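In this view, the complex is presented without one of its protein chains, the others remaining in place.
Moving on to chain A:
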Amino acid sequence: MSLVEIKGLSIRFGSLHNPIHAVRRVDLSIERGTIHGLIGESGCGKTISGMALLGLLPQSARVSADAFRFDGLNLLDVAKSLRGRRIAMISQDPAAALNPVLRIGRQMDDVLKSHSGLPRFQRRAAAEELLAATGLADPRRVLKSYAHQLSGGMQQRVVIAQALATGADFIIADEPTTALDVTVGAQVLALLKRLVQERALTVLMITHDMDVVAECCDSATVLYAGHTVEAGRTDELLAAPRHPYTQALLAALPDAVAKGERLASIEGHIPSPFAVIEGCPFAPRCASAMAVCRQAKPPERDDGNHCWTCHLEPHHG
């Protein structure tokens, strides 16, 4: 059974008559012990779906789902109690996620104190061990430092160590490499991959970067305008994308174009969160859109370990 099983998640804000659709219909299924990518443009609902998993949505949010389960538990009821116990989060900007006026040791200790019954000196040892596990060379010195005395990569490792300190088995990483430069970002991804193997963790990697998905995700879900449009194993998704949006995304990667040519782009804009979407959300921008695409919800298609929603008949071979 999957660790996370989400079907038909919808999150709305604002009035009943004129709601803001932050998330319209997201399906997400994450296997234990894997890194699952959640890809999409800004505003497609990636981060807010992650917030829903943590039970951190504002009170004004109206959440509904056909299924919203974590390890068999209904997250609509228990998200708050799992937060920081079984589900932890690594945020985009590690510098902002650490208190500027408290030493790292203090902040590590706060987390450990909330989650372990260890006495003080053992917590210190545990903190050192966790920092070492994230590849920090001199944990003792890091424990005595303030956040501004550490580099961005070191800060992100500290945040990862904090996430480990909670004892969580599911970690939501919200664009963990965005604030880091490329080489350090690659190191952090490698670290996450190693930790997933060593500690039987499961990671949801929220990102807009296809390279991040290609590099470290076992499987991925593509979101567009609050809809899941395609999901599957990374290699299949990248090698044989089925949904026109995924195809367009991949075509827009710099690598996909010969040197000197203009980069491919997707014409148009994502639909407004106020818009009422009758048919396929991507239809107005889709190169192969048909009349039916604007009128009826696209069917869910499945070819074994890869599923997508589109009116186009899959062409085999």
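Methods note: a contact is a pair of C-beta atoms (placed from the backbone, for glycine too) under 8 Å apart; a residue touches a chain by one contact, two chains touch by 3 or more; residues count from 1.
Here is the rule we use: contacts and distances are computed from a predicted model.
Only one chain is not pictured, and the protein name UniProt records for it, out of "Phosphoribosylformylglycinamidine synthase I", "FAD-dependent oxidoreductase", "Anti-sigma factor antagonist" or "ABC transporter permease", is "ABC transporter permease". Considering A:N74, A:S114, A:Q149 or A:Q197, the position touching the chain not shown turns out to be A:S114 (whole complex).
Between the chain not shown and the residues A:A65, A:A127, A:V159 or A:L189, the one that touches is A:V159.
Interface note: of A:S29, A:T47, A:S91 or A:T228, the residue touching the hidden chain in the full complex is A:S91.
On the side of chain A, the interface with the absent chain consists of residues 54, 56, 59, 83-85, 88-89, 91, 93, 96-102, 106-107, 110-111, 113-115, 159, 162-163, 165-166, using the contact rule stated above.
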